[in-house]
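Only a single protein chain was left out; the remaining protein chains are all shown in position.
Chain nomenclature is as follows: A, B and C, assigned in order of appearance, with residue numbering initiated at 1 for each chain independently.
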Amino acid sequence: MTITAPDLSVFEERESNVRSYCRDWPAVFDRAQGSHLYDERGRPYLDFFAGAGALNYGHNNPVLKRALLDYLERDGITHGLDMASAAKRSFLEAFEHYALRPRDLSYTVMFPGPTGTNAVEAALKLARKVTGRETIVSFTNAFHGMSLGALAVTGNAFKRAGAGVPLVHGAPMPFDRYLDGQVPDFLWFERLLEDKGSGLNKPAAVIVETVQGEGGINVARAQWLRQLAALCKRHGMLLIIDDIQMGCGRTGAFFSFEEAGVVPDIVTLSKSISGYGLPMSLTLFKPELDMWEVGEHNGTFRGNNPAFVTATAALATYWKDDQTQKQTQAHAEQVERSLQTICAERADASYRGRGLAWGIEFTNPEQASAVCARAFEHGLLLETSGALSEVVKLLPPLSISSGELEEGLSILARVVAETR
Amino acid sequence: MTITAPDLSVFEERESNVRSYCRDWPAVFDRAQGSHLYDERGRPYLDFFAGAGALNYGHNNPVLKRALLDYLERDGITHGLDMASAAKRSFLEAFEHYALRPRDLSYTVMFPGPTGTNAVEAALKLARKVTGRETIVSFTNAFHGMSLGALAVTGNAFKRAGAGVPLVHGAPMPFDRYLDGQVPDFLWFERLLEDKGSGLNKPAAVIVETVQGEGGINVARAQWLRQLAALCKRHGMLLIIDDIQMGCGRTGAFFSFEEAGVVPDIVTLSKSISGYGLPMSLTLFKPELDMWEVGEHNGTFRGNNPAFVTATAALATYWKDDQTQKQTQAHAEQVERSLQTICAERADASYRGRGLAWGIEFTNPEQASAVCARAFEHGLLLETSGALSEVVKLLPPLSISSGELEEGLSILARVVAETR
Amino acid sequence: MTITAPDLSVFEERESNVRSYCRDWPAVFDRAQGSHLYDERGRPYLDFFAGAGALNYGHNNPVLKRALLDYLERDGITHGLDMASAAKRSFLEAFEHYALRPRDLSYTVMFPGPTGTNAVEAALKLARKVTGRETIVSFTNAFHGMSLGALAVTGNAFKRAGAGVPLVHGAPMPFDRYLDGQVPDFLWFERLLEDKGSGLNKPAAVIVETVQGEGGINVARAQWLRQLAALCKRHGMLLIIDDIQMGCGRTGAFFSFEEAGVVPDIVTLSKSISGYGLPMSLTLFKPELDMWEVGEHNGTFRGNNPAFVTATAALATYWKDDQTQKQTQAHAEQVERSLQTICAERADASYRGRGLAWGIEFTNPEQASAVCARAFEHGLLLETSGALSEVVKLLPPLSISSGELEEGLSILARVVAETR
Partner (left out) sequence: MTITAPDLSVFEERESNVRSYCRDWPAVFDRAQGSHLYDERGRPYLDFFAGAGALNYGHNNPVLKRALLDYLERDGITHGLDMASAAKRSFLEAFEHYALRPRDLSYTVMFPGPTGTNAVEAALKLARKVTGRETIVSFTNAFHGMSLGALAVTGNAFKRAGAGVPLVHGAPMPFDRYLDGQVPDFLWFERLLEDKGSGLNKPAAVIVETVQGEGGINVARAQWLRQLAALCKRHGMLLIIDDIQMGCGRTGAFFSFEEAGVVPDIVTLSKSISGYGLPMSLTLFKPELDMWEVGEHNGTFRGNNPAFVTATAALATYWKDDQTQKQTQAHAEQVERSLQTICAERADASYRGRGLAWGIEFTNPEQASAVCARAFEHGLLLETSGALSEVVKLLPPLSISSGELEEGLSILARVVAETR
């Protein structure tokens, strides 16, 4: 295939050096549908990235698109701050009906601003306010966002350094299997809590991802999560599960913590909650924690009503029964079989994952990057994650077909085999 | 008119206590067009609030709507992180063509995430990174956002307390006319900077709004801004103008600082930049400050392509010539005449403003709230601002017609007269 | 006089670069008596520095010396932590009898560790504990100590930079006459406190020196101190007067704040409290503030009993009547007359002071250093102060004789005249 380089000049001249994905994927994307993006020359790309987990139902999902177009065409209110709106009411009712009630959850819903980091900031503020304490325990390789509060509980040293001020009030603990089974789970953490001389300020809360996406697809075992929840209860710390990337069905169930049977005190949701890639996020918490004063946290884009519309449609379409969850489980098995085969052939690669979040870790991080670069050449979008970008991350849309999944896994197998 | 109370039950039962506007405006809004919102019973409300300045071109502006529908219908890419996309290219070109070049500005553009507070966080991080210093000087009654970095430079004590941790690295200075002319401008600030024993950590930057919207429509004089810019230059501090609320023509010119003739080092834009109320924001800075490492700041919704589409249409439609600016000036005169009349009648009220951002301050803050409540009964949406909610704030869409403006001002005159 | 250089080799080779006075005064001191030090060759130096205010009663004062020798000879307990001891009881009784009761003060006494910075740390901890707030307001050019808590409320940028971490929780306000009378006193401070949108975290306390010694002998007017005390009361902030350098009679009365008629909530004393140059300090506070838990603050050298012995003797000898205060006033007049004459002759020098703390400020800071260097050559010890070392500081022992004072002032007059 003869490819002339895409015209990236305006990006290179006008956009900040901070831009990143556009460097790995030198194409100018134009359209997108389902599991595919298309660049402006019409070349298709199979998407195993899904907006970093923001597109669980695929690009421009037709069901959601119809709802969105109808809403826009009839001049449904677009921007609503935290005014009551018909679209917001529909969303709240659908969220209660499809997400909360079937799971016996009774969370209060807060619209903290439309991005994940807004949701985390609101969660941390509330946890501190409720407990009167400052310290938040996070985990090694956690990722919670880029604003100052969320960044302080994010592990990545490179991103932390961007703060320009020392990040304080956080304390990292080992994520599940971080110390390779050499240490009993929570031994260190609980000793610090029990010992009045440990030097750990008593934490307000613990924030955790059930699967660390940016951190390298590190999967916490259900048992570990249950132990963590019990530890939080024993020591009066709030448990915050950041389900921004792993919620909305990414791991199978709607909430990623369902499998473990834990009920966090606070939950953050974003990314796929609108279903259409539109900015939206939620901070959920047990009603007794709702100690916010009126207007104590605000934000201009809390009321992104088009996102409420697509979110409502997504809930009503994909979470009215267990089809989505079952399909994800079937996809998961398909992925796992492929990764098993791919990694069986080489000692320097291992895989792990849950639902439709999988990673292949390479001993040599450069190979992970090389795999992604080669995949791009073959029209497959794949990204790395992990502190050293040592993990090839698979996050296909949940709505992907079995055939598309197979196609992507075949390309993956080929490019891994080519990368030695 | 007989009104039965709107059904707000799901909001009251499910949504957090933090919700605010829905309390002042007990209606369930459904549609919106131009200068009006409509509740689900079809009752119209004339909008003198404009999404807190996010809807300068009115609700569901038909030009932007057409562009948005076309884009969505043809499956233009919706969610793009920081990938290169055709829609983003069009936006960057339009921004250069209509916003920067005519003003001889050559800012580098960063997409820091789609909300104002994201833009401010990115600006502060960059200022600290570039200078290697931590302290940011802000001004009394400033409002810059709710995430931890932005909140630390926000003045409001009530919102600051929500942080749950002591907010540090900020230092407040008096905004223009804060001390009622009893003190030479910048006397205190410059003494602190010059004196090696003053106790002020040398600041990385100064962040300022040209008109403080949330702070009570406090208008900085052009001369004061020029002095501030000169002070920053003399002392090696970066000047950040937060143009989130006052940019995009709110004060007349596209950037609110044009009139003063200053060129900030860093500018934040959000709210009306997408034109349609869709979440979008920009951090602009002089090219020589672009010391970001690749991916050092990121975020899921940086690439909200539908917002790029409406933003492009807004620039091409409303900023291709000086019509918007001229119309805003005409509107401004109309508003000022009315406010003069309204305030002439009473000693306990005074007005101020610029462009289409105006405020009436009442000696007794309860009267400001009462005016807004009465206005709502008459179908006019008005909000208060200021630390004590003592200022009735007028932020109509720039696109409002002269007749609509007159209608709103008449209602305002009437309710002010009724409120004693 | 032929002087061979003193042997400073071990200091230069073994002691840290941080050493400072030994550079300005290149002599190896051996003995000291009254107002004089003697180097190891027997050369006398008239002391206008008095241990930076730690030797108000002169070097090795014979009355205190006798008490100290007696105590040591009879094996009085030396090191006592916070055990009850006979020497401590005598001190507490003497402090109550000679210092507190005659002034109608009923402070609780805390022994926070034997240095000034210990006393300040304890004061700040208590103020924060009692109020539940973090911010401490200090003043431009304040000096309160070198440990992290005290350094955060110290003005000097050079010393602050030594912290190696950003110093937070402090907020500087203008000291008396800082803005040269262009601004009404406390206008800015009180506006910040009254305005809920000012951005100043509500302070726990205000810490202030009545005369800033290290800051350049800046003298607060009695009226200004009274206004400050009233401001603190109005706004529920504790008033801490750091009387470490100016207490124990340096300004005339035992406490430097007596003249103003204010009663601080917390007072720190150190330097001359032991009277003999032995490390000792006190944190005094109103009894109702004594919310310390048992052992919540501790320190190995809180119970420096030899210092209690000399402190007791100093109180009983010098504060049994008003002779010390009267003599200081007489000395003050003598100093002021001389400084008036000295400064009358040149436009580039001005003087100020109170009690026996005086300063001559030179427009050109190098002249202040030159004056001190020349004075040393003439056998007079004089130091500079101020952020730029622009002030020649006079702190002779209170016990100096009129003749010695005259001698020193004559040398001063001569070297100032020689320094152009």
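Note that a contact is a pair of C-beta atoms (placed from the backbone, for glycine too) under 8 Å apart; a residue touches a chain by one contact, two chains touch by 3 or more.
Since the model is a prediction, treat every value here as computed from it, not as a measurement.
Chemist: Just one of C:Ser85, C:Gln212, C:Ser256 or C:Ser369 touches the chain that is missing; which is it?
Modeler: Going through C:Ser85, C:Gln212, C:Ser256 or C:Ser369 one by one, C:Ser85 is the residue touching the chain not shown.
Chemist: Which of these touches the unseen chain: A:Asn156, A:Thr328, A:Gln367 or A:Thr384?
Modeler: A:Asn156
Chemist: In the complete complex, the non-displayed chain touches which residues of subunit C?
Modeler: Output for subunit C: 6, 8, 10-11, 14-23, 25-33, 37, 40, 51-52, 54-55, 59-60, 65, 68-69, 72-89, 92-93, 95-96, 108-111, 113-118, 121-122, 124-129, 134, 145-150, 152, 158-159, 161-165, 169, 204, 244, 270-271, 276-279, 283, 285, 290-301, 304, 306.
Chemist: Mind listing the subunit B residues that contact the chain we can't see here?
Modeler: Looking at subunit B, the ones touching the missing chain are residues 165-166.
Chemist: Name every residue on subunit A in touch with the hidden partner chain.
Modeler: 134-135, 138-142, 153-158, 160, 166-172, 174, 178-179, 182-184, 187-188, 191-192, 195-202, 215-216, 386-388
Criterion: only the chains that are shown with their structure count from here on.
Chemist: Would you kindly tell me how far, in whole Å, the mean C-alpha position of subunit B lies from that of subunit A?
Modeler: Centres of subunit A and subunit B (C-alpha means) sit 30 Å apart.
Chemist: So what's the Cα centroid distance for subunit A and subunit C, whole Å?
Modeler: The separation of the two C-alpha centroids amounts to 58 Å.
Chemist: Rounded to a whole Å, what is the gap between the Cα centroids of subunit B and subunit C?
Modeler: Centre-to-centre distance between subunit B and subunit C: 50 Å.
Chemist: Where in subunit B do residues touch two or more other chains at once?
Modeler: 134, 158, 169
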